[in-house]
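Up next is subunit A:
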Amino acid sequence: MRDSVTGILSRSPSTTVCALAAQALSMVSDPSVVVLSGPKVAMVQLRIQESVADTVFNGGEVLVTETRLELNGVFGFGMVIGDQPEYATALAVLDALGRIDGPHRAYMTDAVADLARALTTKHQREFAASNSTKVAFDTF
Partner candidate 1 sequence: MGYIAARGGTQAILNAELLVEYMRLHAASDPIGIDQIRDQMRAAVGRAMNEGALYAPNLAALALKQSEGDSIDASFLLRAYRSTLQRVMPTIPARGVDIRCQRRISASFKDIPGGQMLGPSTDYQIRMLNTLLMHESTADVQRILAEYDALIAQHADTDERAGYFPKVVDYMRAEQMVPFVRDDEGAEPFDITRTALTFPCPRSARLQSLAQADTGCLLTYAYSSVRGYGDAHPTLAELRFGALAIAVTHPLTGEPVCIGEIVVTECEIVSKAHSVAHNQERPYFQLGYGFTFGHSEVKAMSMGILDSVLSQAKRNGLSGESGPAANEEFVLLHSDGIEASGFTAHYKLPHYVTFEADLKVLERAVDHVESDALNPHAAHATTAKERL
Partner candidate 2 sequence: MNTAFRTPTAYEVFCTTTYRLLLDCLSRPGTIVQLPSVEFLAVPTDLIAGSTTNPFCLAACMSLVDQETSMVLAAAGGWVAEHHPAAAWVHLRTNARRSAASESAFACLWDVASLALLPSLSHGSLTFPERSATAFCAVDVLSESGTWELSGPGIQTTTALGISNVTSEQMGYIQASRSSFPLGVDVFLVDATGKCVGLPRSTRIVRSRTS
């Protein structure tokens, strides 16, 4: 899931994702976007499956922004953590575009791959810093 397309898009810089959505949308001839709802600030209830007895419990609410739209009649759903209306709408546009054929598809695949590489690098850097705090034990 974390390496899925939405996993990459929802954790990349919002301006980059918004630009990506705008670019991909411009490759569709005659696009018509009808917003069904949003972008609205709302909550999702965080479910946690804990590790002691696999109990699923509600760990609190997460503030999100959600957009639901139709792009040329194709449903698109975008949701992102935080109060980020443009980001949520960009994700909804990309979600709908993913279900429409056209030249934008190849562009999106490449762009997401770029984002994935950037994201991996970012995570590796973060981990490298933490890795420097590993306690070294003598191994026999």
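Simple rule for what comes next: contacts are C-beta pairs under 8 Å (C-beta built on N, C-alpha and C of every residue); 3 or more make two chains touch, one makes a residue touch a chain; residues count from 1.
These made the cut because all candidates are chains of the complex that A comes from, given by their letters.
Just so it is clear, the structure is predicted and the values come from calculations on it, not from any experiment.
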{"item": "Complex partner of subunit A (touching, any copy) among 1 or 2", "value": "1"}
{"item": "Candidate 1-touching residues of subunit A, taken from the complex the two chains share", "value": "1-2, 4, 6-7, 9-11, 40-64, 66, 68, 75, 77, 79-83, 95, 120, 123-135, 137, 139"}
